[in-house]
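Only one protein chain is missing from this complex, and each of the others stays in its spot.
Chain lettering (A, B and C) follows the sequence in which the chains are written, and residue indices restart at 1 in each chain.
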C-alpha cells in the first residue's frame, strides 16, 4: 500500500517545512505498517487554477493527480495562515473537484476505497477549522476519513516559535500522528478487503 | 447492525420535521441493507449543557448516549439556520466531547469502529459548511466518516419552500441519501470485520 | 452607550467562567470609553430552541432580546469545545434569526448601527473558526463587525490549563481585548453619528 502526502507549504524545496517535519512522524509509522510514503511538495510544481483534471500546457496537475489515483492513502499537509489552510492546499482540493464525476473502470468514483488524513502546523490557531474544511471536500470526492486521522501542532495565542524551533508539545502531536497513521492504515486495509459498493447514478 | 439518527430539529414531536423526512430515505435504504434504524428527536429530551457524560438530575443525555454506544452508525440530522447547524446538533456534539477520553472494555476509544453520517435540510444554503463542522468533531471523537456519507436539500438563494413543501430536486437529494446509506453500511461492515487498532496513549 | 456581553459558558452562576474573566478586560476598557457594560450569563436562563422572538411560556429569550435591542454593542463570549463555539452561543445566534426580518420604527433592520464583538477562551484551538462562524450570522442579521473586534486565549496543542489557571500569554490576549473594545466603541460612535441607510425591500 502507498501513502501520498501533498505538502502544501508556501515555499518551494529546499526551504525547510515544519509541516513536512511533522508529516515525517506519520511516514515512520506507515513504514512500520508496511506502507511506503511519498511526500510531494506542491510549491515545486505548476498547479494551474481550474476544476478540470488537465488545464493544458504547462499544467503539472495531471502528474500529481496520477499519484493520487495510484495511492491508497492521501494526506494533506498544510500550514496555518490567518487560521486557515494554505492557498496551495485549497488549489489541490479545487483540482480534485473534477474527481466528483470521474469513475474507475469498475464504474465507482475514482477516490473510492482511498482514505484521507491531515497534518497541520502553525504558530497559533486554526487546526480544527482546517480539519473541517479539508475533510468536507475529501468526503465529498469519495475519500473515507478514518477516526482521528489527523494531527496538528501550534502554540497560542499570538506569534511564537514554530514546530522546527521548539520541542514543546512535540510528544503530544507526534503521538497523535502515529495514531492517525495507524488508523489510516487500518481503514485502508479494511476497505481493500471490503470495498465500497457501486453507486446509484442519475442516469 | 443498528443505525441511530439524532434528529436535531428545533421542534418537539409531533411537529413535522423536514430533516426527518429526508432521513427516512436513508432509513429505507438501511432496511434493504439489513440495518435497523431508530430516529431520536432530541427536542423531546432535556439534554443539559455540559461536557460530561452525565450532568446530573434531569439530564436525559445518559439515555441518548447509551443509544449512541449501542449503535454501529450515527447519523446527525439537522436543519440549517443562518447557514449553520442547529444549536441542538451543537449540544449533542458538545456532550460527545466526553467521549474523547472514554474507552470501551478493550481500551480503545468508545466511538471506534462506528461510522458517522449527516442529513441536512434548509431553505437556502449551508450544507457543505455543516458537513465540515459536524465531520470534524465526529472524526475527533473516533467516528469514521465514509465517502459521500451525507445528503442535503435546500434551494437558494433567499427564502423559499422547504423539503416538505415541494418535490423539487428530491430525486437528487434522495439518491445521495441512498448512496450515503450504502456507504455507511459498507464501512460499518468493513470495520466490524477489520477493527481499528489499539491506540498509543500518553501514560 | 451600552455594551451587552452574552456569556455562553456552559455552567450557570456561580461557577467561575474563564470567558467572563477575559471579557472583564473589555469591560474595563469600555468603562474608560464611557460605555457601561452588562454581562448576562445565558446558562442562568431558559432560552428555548426556536427561531421566533418569543417561543412562549417559560421562554426567557424575550428578556435577553430586549437587552440586545437596547444595546449599542453586542459581544458574544464563548468557550471552545471540540474547536467550536458552545451550543449556548449557537442557541443565542439561532434565536437572533428572527431579527433577519424585524425592523425598528424607522423601518431599518433592528440590529442596524449596532456593532458586534467576540471573546473566546479554550485550552487548545478554535478561535479563528469561531470568529468566522459568529461573525457571519451577526453580519447577516445587521451587526457591523469592526476591525479586530475580538480576542481569544488558548494554548495548544492538547489539553492544558485554562485562562484562570495560568497567567501565560494573558498580556497578548488582554491587549487584543483592549484594542477590540476601543474599535467597537469607535465604530459604534461612528454609526451613531452617521447611521446606515434605509434598505431596499422586496415589496
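A few comments on the model shown:
As a convention for this text, a residue touches a chain if its C-beta (ideal position, glycine included) is under 8 Å from a C-beta of that chain, and two chains touch if they have at least 3 such contacts.
Fair warning: this is a prediction, and the values are worked out from it, not measured in the lab.
Interface note for the absent chain: among A:29, A:84 or A:144, the touching residue is A:84. From the options B:84, B:148 or B:199, the residue with contact to the unseen chain in the full assembly is B:84.
Contact residues of chain C toward the unshown chain are 109, 111-112, 128, 131-133, 135-136, 139-150, 171-172, 175, 178-179, 182-183, 186-187, 189-191, 193-197, 199-200, 202.
For chain A, the list of residues touching the undisplayed chain reads 10-11, 43, 49-51, 81-88, 90-91, 93-94, 96-97, 100, 133, 136-137, 140-141. The chain not displayed touches chain B at residues 82-84, 124-129, 131-132, 152-158, 169, 172-173, 176.
Basically, only the chains that are shown with their structure count from here on.
Rounded to whole angstrom, the centroid-to-centroid distance between chain B and chain C, based on C-alpha atoms, equals 28 Å. As a whole-number value, the distance joining the C-alpha centres of chain A and chain B reads 25 Å.
Multi-chain contact residues of chain B (touching two or more other chains) are listed as 133, 136, 140-141.
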